[in-house]
Structures are given as structure tokens and as C-alpha cells.
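Heads up, one of the protein chains got dropped from this complex, but the rest are sitting where they should.
To keep things simple, chains are lettered A, B and C as they appear, and every chain counts its residues starting from 1.
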Amino acid sequence: MTGSVTAKYREMRVNATDLFDLVLLALLLTCAIGIARLKDLAACAILFSAYSFILCLVWAHRGAPDVAMTEAAVGAGITTVLFLVVISRVGRREK
Amino acid sequence: MTPELVDIRPLLAVLVSLACAGAVFAVRHRARWRAFWSLAAAGIKFALVWSMLPGALAGRVYVYQFGELLPGVAFGFRVDALGLFFALVSSTLWVLTTIYALGYMRGSHSLHRFFGFFALCISTTVGIAFAENLLTLFVFYELLTICTYPLIMHNEDLAARRAARKYLVYTLFGGGLILAGMVLLHSVTGTLSLAETGILDASVGDHWLLAIFLLLIAGFGVKAALMPLHAWLPAAMVAPTPVSALLHAVAVVKAGVFGILRTIYNVFGIDLLRDLGYADWLAMLAGVIMVVASVQALRQKEIKARLAWSTISQLSYIVLAAALLTPLAALAAIIHIANQAFSKITLFFVAGAIERGTGRKRVDELAGVGRLMPWTMAAFTLASLSFIGVPLMAGFVTKWYLSLGALDAGAGIYVAVMVISGLLNAAYWLPMIHQAFFKPLPSEPGNDLRNRPRVSSMMIGPILVCAAYVILLGAGASAPSMPFSLAEAAARFAFELEVPLE
Amino acid sequence: MNRRRAGRILTAVLIAALAVPLMYGMVQLPAPGHADAPAHTNVSAGYIERGAELGGSENLVTGVLLNFRALDTFGEVLVIFTAWLAVAAVAGTASNAERDPVPPSPVVDYVIRLLGPFIAIFALFVIVNGHVLPGGGFQGGVLLGAMLILLSLVMDAETVARAVSARSWIWLRATGVLVFAMVAVMGLPLAGYLFGLPDEPGLRQVLTVALELGIGIGGGAVLAGLFFAIAGADRS
Partner (left out) sequence: MIEWSHWLPILAMLPLVGGALTPLLFRHRPAAACFWAVSVASVTSVVAIALLLRLVDSGGFSYAVGGWLPQYGIELRMDEVGAFAVPASLLVLLSLVFSRHYVARAVDASRVSFYYALVLINLGGLNGFLVTGDLFNLFVFMEIFSVSAYALVATAREPIASLAALKYLLLGAASSLLVLFSVGVVFAMTGTLNLEDAAAALALSSPMPAGLALAGLATGFAVKAALFPVHFWLPDAHAAAPAPVSAVLSALVVKAGIVGVLRTLELFGGAESLLQPLLHLVVWLGALGALGGALMALVQRDIKLMLAYSTVANIGYIFIGLGLATASAVSGAMVHAVNHAVIKSALFLAAGAMIHRTGLRNIDDLRGLGRRMPVTAFGMAFTLIALSGAPPMAGFTGKWQIALGALQAGHPSLVAVLVIAGIVVLAFGIRVINALYFRPPARVAVASATEAPASMWLPVLMLTIASLALGLAGTPMLEFVGPAAQSIYGTLP
């Protein structure tokens, strides 16, 4: 009895894990489409940062803390700053 | 088995003119040294090539190999009778052409380039003659194309550029065909050797054989000015006369014809070709060309254009003779390489001398030239009689053996074709001679030909020697130690005959 | 307008056409997380089983990066350095005149100045502890770089860039490559192979930390260098 309950609980937990992943992936996709469609470059950069951050969550959730850290620092941090600096020099609108 | 001897002379014969080219480029504008090197190299090469004649007549074959260019295909020289015959002709004519060119080209621009590439051309021609296999032959054949290009281009004007471009387009196209044929040949036989009497056999399959035959014949046919691949040759007459001599007699067209002979005798072999029957078509084509080109020649108004068309017609004699596949016809084919060369070079030399001496280039301007330049025009007469086929002249020998060969092959029609062609030849040479000797000089005011510039003896000399040789080839053909015996040896080899012909 | 629309549709179709086989292929792959998938049984299992012991670091990832696959890591360090070389060789000649005209708000200014030292200390921590905890040279280096970039946002890129002489900047950027190369060569006498780390635990620890530090400092300096080059503060 308890065994089957444990199994069921486990199954549910796996499902919950998968669900969390699915939500994150859906968010990722939304961000990607948004980046492709937006015309405001600064907004793009911020959205890109969000994208990286979500990806970072995926890594962390999947048990790869090293990769998550790198993603957070490089993708969400530095890249965004670099983008913003460049945008501040060339103008915000896509031509 | 023919005894093969390793000998450095084939290599030297090629290298001499190469070194000469290097020396000529090095001395640049010092005319005396240029002349010295050109003549010295021509003389040395002449001696080298002729020194191999006794050995070759005794049945020896000289070889020299460098190593393999591709797996199984060596890069090397092998002097057999056919190759030596071709080399004899071209190295002998090089001496004469060099002397003539020194006279003719005096005062022209870029002379070091001219003589340098001239020497390179001869170097490659001897390479073609001595090539041990088809690939080696092709290497020199393409080099010849490239080395002739600056010569045709020599005047650097629009006409020269057009002619040179035409020449290149045609010959490169031909080279491509040969290359494709060679690849096919190598992939079905695994060898490209020219030492055998045929490396192909019927087991290869008909369509492959046909493809190889067409590719090789058409490829070599471009340089041999086989119609309809001939158009570059009349165009190239804009080049200086020594270059025309080179194209028509010494090297280029001969290289093409030589390639066709190699294809027939050494790649396919007589027996296989006879079984396949391709040669009949080739013979037919040659017969048609013989007549059509003669008619074309008749219509030309410029001397050099007429000579060019005559070359096309004469080359088809060689092709026809080779395609008849009988021993005597083969002899005619080989011997005509020399006969045509000496007769045609005489005519070109004369045309050049007339141009230099009187400024005349057209057939109808020849009136009275015979009186101004009697020796020159006498040589012209001899050479054209040879083409018409008057006995005791070189051309007659060819026609005689060709007729015998055609009758052997049971193709008497070609004798008739030859007669027609001979008549046409008469129809375009004789009026020129008539004009030159029997018409008075037109007296045009302001253009007094009596005060014409003197034609250098360096031009007259070679003309006379060539003319003399035309008679020698005709009258003394069967004297021992003459190239004729060599041609006979070559024909015997191709047909694997032990006994002398006739 | 119409053409643009058609172009977009075409792009979408193309992406879909690419995505379908990709996804299909991915689905066919052995499922990740399954114990018997080759990705986990083959080499990885060996890493997990004996990696910590052989690789000499408690954080398996660091062990794999700096020891088992050190050549890859060296290559990546070099790619980062090359990226800076590339930007430095190309960018910045014409753009010296323009300066970022808008100063950030005083709040941002204050916060960043305050945070700076803490970020630096955290970065150092991440670098040095890379062989025990998640993190390491790359991550710490990025943090260092981020600090420098933040500082130059509030101070002025030029001022930050001038904090160290141009010559020293270059040496700092090359630290990762040079330290790595040195450790790699030391492997020859110490471990018998290039890129080998010695078996003696103490020495190995020291070398690992040296590697992490080199990578971290080099990475940070390169990132800052990229920023300076783009911001036109790179003095050449």
C-alpha cells in the first residue's frame, strides 16, 4: 500500500518537475518570439536578459549549477550591459 | 624486341632549347648574344637529334625516365622511329627558321620575348616527339600551346589579340578533349604508354572505345586543323612570318598530326581500328577536307591566307594516309610530315620575304615580283610544284605511296580525290607563279619598287636551303641514311612487319 | 511592405522546416536522466565514480574542466582572449570622440559604488572555491568583469581604464592563457604529460587554484577590455 503511494507520489513529483520545465520552456519561447518581433532594441536587450535568466533557471533546475552560474553572469549580466552600451551609441530603433 | 638503351640525348635535346630560352631572356636587349645563343642552341640540337639517327636506323630505341608523374605513369622520353622522324624535321627546320627570323624580325619590339618563346616552342615540340607516354606528350603539347601564345600575340594589336584568343580557345578546348580522353583511356587500360602497337583491345567495350577515339582525334584534330576545328589557323596568319612557319611547318600543326598518328598507331593499333571501322569515317572526312580546303584556298586573295588553307588541305593528306591503315599509306603519312613541312616553310619564307622586300601581301599584287626577286620566286615555284605533285619533288613521293596505299586498302576513290586536289593545287599555285614571272611590274608613281629595301641574305639563304631540300626529299628519297628509311622503320613498327616495304 | 511580409513568412516556414527534423531527432535520442543512456554510462559514469579522486577536485565539473579535458579549457580561454584581440584589432579607431552623454542617476551611482567591493570579494570567492563548490575561474571572471563594467558606467570608462596602465591591462588579459600554458608545461616534469596535474594533493591544489585565478583574472580583464573597446576608452 505504502509502496504504491510512494510510487504515485514519485510519479507526481516527476510530473511536477516536468511541468516546471515546460513552463520555463514556454517562457523561453515567448521571449524568443518577442525578441524577434520587437523593434525597440533596448527592449530586445532586456528581453534577451530575461531569456538568459530563464535558461539559467532551467540549468539550475536540471542540476547543473556551474552552467547556471555562467549563464547568469554572461547571458543575463555582461551581454546585456554590452548590448545596452552599444545601443546607447547607435540608437534605439531598428531600421 | 627492340633493344632499349638509356641515353641522355633525348633529355639534352629538350633541355638545349630550354637553356637557350633562359639565356635569351637573360641577355635581354643584347642582340648579338641573343643571335649567338639562338643559333648555337639550334646547331647543338640539330647535331644531337641527328646523332640519334644511325642508332635508330639500326633499330635501337633510346629512353630516359625521370620518375612517375602519377602512379603507373612515368614522365620520360622514348625515342622511337616515328618520334625521331618528327624531331628531325622540327630541329632541322628550327635552324633554318632561326636564321630566317634573325633577318625577318630585325628591328621589331620585345625580341627577347620572341626568341625566348620560340626556343621554348621547339623545346616542347621535341618533347612531344620523344614523349614516352600520352601524359608526357600532353604535358609538352599544352606547354606548346602556352608558348606559342606570346608569339601569335607578338604584334600586340587588336588583330593579333583576336587571333591569339581564337587560337587559345580552340587549342585549350582541344586540350580538354585530350585530357578527358586520356582519363578514359587510363581508367580502362591502366596505362598510357606509347611504346606498344596498341594498348587498347576489343574487350573494353564499344562505347568506351568510340568515346576515346572521338575525344583523342578531335582533341589532336584541333591543332591538326582538322575541319571543322580549323578556324584558328587562317586567323593566326596575322602573326609574323617566322611564327607562321612555326605554326604551319615546324611545330604546332605537326604536333596535332603527330598526336593523331600516335593515337592510331600506338594507342589503338592498326588491327583494332581495322576491326572497329572508325578509321573509314576519318578517311572520308579527310578526303572531304582535302577538296573543300583546296577550294577555299583558291578563293583567298591574300598570300598567307591561301597558304593557310593549303596547309589545312595538306594536313588532311596525312590524316587520310594514316586512316587508310595500310603499310604504304602509313609510310606516306609519316613521310608527308617532312614533305609538307619543307615545302610549306619555303612558301611562308617566300611570302615573308616578298612582304619585307616589296610590302606586297596579296595574290594579285605579285605581278613582276619574279624579276625583282628571282631566287626567291624560283624557290616558291619549286615548293608549289611539290604540292601539285610533280615527280622528283617531295610532294610526289607522298602522293605515290598514298595512292599505292589507297589501292591496297581497296579505296581507289581516294586516288581520284587526290587527283582533284592536285588539280586544285595547280589552279591556285600556277597563276601566282605566272603572275610573278610573266607579268610586268606595274609602274605606280610614288611606289617605285626598284628602290625597295634589300632583303637580307639571312632570309634568302634559308629559303634556298629549304627549296633544295624539297628536291632532295623528292629525288633522293630512298638514299640510305635518309629520314625516309626512318619513316619506313616507323611504318614497319606500326604494322609489326619484319621485311622492308615494297 | 509586401515583400517584407513574404520574407517573414518564408523565414518562418524555413525555421519550421528546420525545427521539425531537429525535434524529431531529439525525441529519438536516449532520454536524458535515464540511468542506462550512453551519455551517463560511458565516460560520465567513470568521471562520477572516480573523477573526484583522480581529478583532484571535489567539484567534478572543475575536475573535468581543468584536468581531464584541460586542453579544451585552454582552448576556450584562448578563444576568449582571441575575442578581445579581435575587438581590439578592429574596433575603436573612429569612435573616440563620442562619449556616453547621459550620466546615470545618483541612486544608481551610489549603489554601484557601494556594491563594487562586495562583488569583487564574491568574485574572488567564486574563483578560489571553484574546486570545491560550483563556480570557478570562468564564472568568477565574469563577475569581475561585470564589476569593472558597472564601475565604468558610473565613473567614466576612461577613468576605470586608466586605473591600470595599458601595458598592464594587456598582461592581465593574457593571464589566463599564460598561467594555463605554464601549468601545462609544468605537467611535463611533474606528471609526465603536458597538461597533466601532479598526483601530490597539495601541489595539485595549488596549481588548480592558480589556474582558476589566472582564468578568472584574465576573463575579467578581457570582458572589461571588450567593454572599453566598444565604449571607446581603450587607449592604443
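The definition used in the following text is that a contact is a pair of C-beta atoms (placed from the backbone, for glycine too) under 8 Å apart; a residue touches a chain by one contact, two chains touch by 3 or more.
Just so it is clear, the structure is predicted and the values come from calculations on it, not from any experiment.
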Visible chains that the absent chain touches, using the contact criterion stated earlier: B, C
Contacting the left-out chain in the complete assembly, out of C:60, C:83, C:124 or C:164: C:83
Candidates B:61, B:135, B:267 or B:305 - the one touching the absent chain: B:135
Touch with the omitted chain, as defined above, among C:177, C:217 or C:230: C:177
Hidden partner chain, residues of chain B it touches: 66-71, 75, 135, 138-139, 142-143, 146, 149-150, 153, 156, 161, 168-169, 172-173, 175-177, 179-180, 183-184, 186-187, 211
For chain C, the residues touching the chain missing from this view: 21-22, 24-26, 28-30, 32, 37-44, 46-47, 67-72, 75-76, 78-79, 81-83, 85-90, 93, 167, 170-171, 174, 177-178, 181, 184, 187-188, 191-197, 236
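Following the convention adopted for this analysis, only the chains that are shown with their structure count from here on.
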Centre distance in Å when chain A and chain B are each reduced to the mean of their C-alpha atoms: 81
Centre-to-centre distance between chain C and chain B (centres being mean Cα positions), rounded to whole Å: 74
Set of chain C residues in contact with two or more other chains: none
Chain A residues within the chain C interface of the complex: 65-66, 68-70, 73-74, 77-78, 81-82, 85-86, 88-89
Residues of chain C that touch chain A when the two form their complex: 59, 61-62, 95, 98, 100, 102, 126, 134-136, 138-139, 142-143, 145-146, 149-150, 153, 223, 226-227, 230-231
